[in-house]
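Up next, chain A:
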Amino acid sequence: MKFARFIAAGILAGTMLMPAAGYAADKPVVGLVMKSLANEFFKNMLEGAKADEAKRGDYTLKAVGMQSETDVETQINAIESFITEKVDAIVVAPSDSRALVPPIKRAMEAGITVVNFDVALDEKAKEEAGVKLAFVGPDNRGGAKLAGDALAKKLGEGAKVVIIEGNPGADNAAQRKLGFMDSVEAGKLDLLDSRTAHWETEEANTLFSNMLTAHPDIQGVMAANDSMALGVVKAIDAAGKTGKIQVVGFDNIPAVQPLLKEKKLLATVDQFGQQMAADAIDKALKVVKGGAPLEGWVKTDIKLIMSEDVK
Partner candidate 1 sequence: MIENSSSPIKSVEPLLQLSGVAKRFGGVVALNGVSFDLRPGEVHALVGENGAGKSTLIKILCGILQRDAGTIMLGGVPYDPHTPGDAKLAGIQVVHQEFNLLPYLSVAENICFEDLPRNRFGIVDRRILHERARKALDSIGLADVDVRRPVASLGVAHRQLVEIARALMGESRILVLDEPTATLTARETKRLFAIIAALKAKGVAIAFVSHHLNEVFEICERVTVLRNGQSVMTCDISQTTPDQLVSNMVGRQLAAAMAATREVDKSGRTALSLHQLRHPASPNESGVSFDLHYGEMLGIAGLVGSGRTELLRSIFAADIPQSGSLDRDGKKVSYRNPKDAIADGIGFVTEDRKEEGLILDMPIAANVTLANLKAVSRYGLLNKRDEIKLTRELGADIKLKYGRPQDNASTLSGGNQQKVVLAKWLANNPRILLLDEPTRGVDVGAKAEIYALLRALADKGLALLVVSSELPELITLCDRILVMSNHRIAGELERQDFSEERILNFAYKDERSHEYQ
Partner candidate 2 sequence: MNTSDASLPGQMRIATTTKTILREAGIGIALLVLILVFSTTTQHFLTASNVTNILTQVTINLILSIGMTFVILIGGIDLSVGSVLAFCAVVAGTVMTLPGLDPSTAVILATLSAVAGGIAFGLLNGFISAYWVIPSFIVTLGTLNIARGAALQVTNASTIYSFPPAFNAFGSQTLYGIPLLFLIALVLVAIGWFVLTKTVFGRVLYGIGNNEEAVRLAGHNVFIYKIAAFTICGGAVGIGAIIYMARLNIASPIIGIGFELNAIAAVIIGGTSLSGGRGSIVGTLLGACIIGVLANGLVLLGLSDFMRQMITGFVIIIAVILDKYRERLTKA
């Protein structure tokens, strides 16, 4: 009895609050579905989007983040509540390239403009669900190849290298590994080992120390993100091989700037994360306002940052 009344009260309050949520102004509403805001990269991305909202002032941003990298359910729930709220556009960085296809399909069927950014939804899953959706995002594979090529150029043919991978199962991790593999092939490098450190500094430090024991002749390391590159550089220092092993990373986070300056990190890749969400929102708004629908892969900027560029 009590419980039923509680629910009734909840529903009532919900319906009463709806209009109060205030989409009364003619500004379009954009729902932004982010990945883990505990991750600096996404945190900055969100701040970029908020800055953009404040600067432009012609749309309302509603952002939802996740508790952890793999918290798929929060994203699905967020999309579903955005559908209920009838937002004008949903901009989503999927945490799982398959699981999010069905809710996104429902959103599109409800007439909402959906833009997929950061990580592309799985082509096959989209096909099976009958969803046609463009992807706005960086070329992780291409970016990784830029870093890998820089390493290959520095070391020359036949150099012995290892790859430190991101989370197994994560799409960007897989793409970056493919990019590194492209460089290995193109630069005729000798790949000794490739393992995951789950994006983590401490784990990468431990893992690379152990790799170095197994293969004392490693000349170069390709780390799938800068956090792991930090751990690798520390391991090289601890082994007394500073300067003898070249490292490349990905993401260009603030913490690697000193390493770039000290030449402990050869190169990293900037995918301008801060702008990425804002860009995607911009593209979504154009469609909402009657622009042509997006198609295929709308690539966003990436840039190779070499240590000699950093002053």
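Quick note on selection: all candidates are chains of the complex that A comes from, given by their letters.
Here is the rule we use: contacts are C-beta pairs under 8 Å (C-beta built on N, C-alpha and C of every residue); 3 or more make two chains touch, one makes a residue touch a chain; residues count from 1.
This structure is a prediction, so every number in the text was calculated from the model and none was measured.
Trainee: All of these sit in the same complex as chain A, but only one touches it there. Which of 1 or 2 is it?
Mentor: Among 1 or 2, only candidate 2 touches chain A here.
Trainee: Which of the residues in chain A come into contact with candidate 2 in the complex?
Mentor: 37-40, 43, 168, 193, 195-196, 200-202, 205-207, 209-214, 216, 227, 230-231, 234, 237-239, 253-255, 258
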